[in-house]
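A quick write-up on the structure given underneath.
Every protein chain of the complex appears in place save one, which is left out.
And then subunit A:
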Amino acid sequence: MAEEIKLMKGNEAIARAAIRYGVDGYFGYPITPQSEVLETLMAEMPWETTGMVVLQAESEVAAINMVYGGAGTGKRVMTSSSSPGVSLKQEGISYLAGAELPCLIVNVMRGGPGLGTIQPSQADYFQTVKGGGHGDYRLIALAPSSVQEMADFVGLGFELAFKYRNPAIILADGIVGQMMEKVVLPPFHPRRTEEEIIAECPWAVQGKKANRKPNIITSLELDPARMEENNIRFQAKYRQIEENEVRYEEFMCEDAEYLLIAFGSSARICQKAVELARAEGIKLGLLRPITLWPFPTKQIARYADQVKGMLSVELNAGQMVEDVRLAVECRVKVEHFGRLGGIVFTPNEVLDALKEKIIG
């Protein structure tokens, strides 16, 4: 049977993919530009079909704690929000990481700081990959650049989250959330039964059975020696994720003399900039990190000896550029180009910035 191609917004794709992937629960709070996720789920009424729970919480704080509650029972649970709302969720995200609970968080970024703007931005890169909440923890961060990836990363996010018992986040932006594109939704997966959850997640709180000790979901450990052990275990897990889960995409990099580094919707614009540059005879390539953490450090470092310069193109004042610079260890010039506050650059602006800052 041919796959059914549909036209929809990125936010809608997230919601529909969640139902089809067999997600057990979604907890959200309205905020522009991601409200279509909750709206689509409420209109679809998946509790009537798959049994998925959908709830509009009283706040983003409550929503992320509902995710904590559900994730502790081994269920596939998720939330979505946009930048100011994701700031509110940081407490809960830190607790989820500390209790090693798998879940999926979606941030459809808008411009900040503060209430900022409802227009797209990529200024939550630091918040997502460097921490956000308190303590030494990491989120598995996926950056979609198309509506298709919005749909696909729901399943991938849950797969990685459960594989490593760690929260995963889809770091999207207002462009990918709001634009409409063709998408093939994932196939239907039934939700797991209680028996399947207990088999897959022996740590889950499902009621204490006579044959085991109580399961306790907590991030608390007052004995510093044991808390250090916990942290060492987390760090070992993070190193394993860095080793195994880096994802990225290359576009016209083979013979590139210059390289653009961009993620999410910026990468779509940069792809056009590469084509414009090539038409002028400039050998430009694009490397798109798909996982922002783990970051494709080694893959970018490989180009340090091949290209004459790199431009990190982001809808912010220069965040990912720091990781690009760390990757190449000063072996090649790395500059940043961005627009701020909800303004989106054009492919020509990117090309002009490359000429000005890198080619000279």
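Keep this in mind: a contact is a pair of C-beta atoms (placed from the backbone, for glycine too) under 8 Å apart; a residue touches a chain by one contact, two chains touch by 3 or more; residues count from 1.
To be clear about the criterion, contacts and distances are computed from a predicted model.
The complex includes a chain that is not drawn, and of the options "NADH-quinone oxidoreductase subunit N", "Thiamine pyrophosphate-dependent enzyme", "histidine kinase" or "ABC transporter permease" the UniProt name matching it is "Thiamine pyrophosphate-dependent enzyme". Check A:27, A:164 or A:345 against the missing chain and you find that the one touching it is A:27. Between the chain not shown and the residues A:208, A:226 or A:239, the one that touches is A:208.
When you scan A:8, A:31, A:55 or A:290 for touch with the missing chain, the hit is A:55.
Hidden from this view is one chain, which touches subunit A at 24-25, 27, 53, 55, 57-59, 61-63, 65-70, 72-73, 75, 77, 91-92, 95, 99, 194, 205-210, 213-220.
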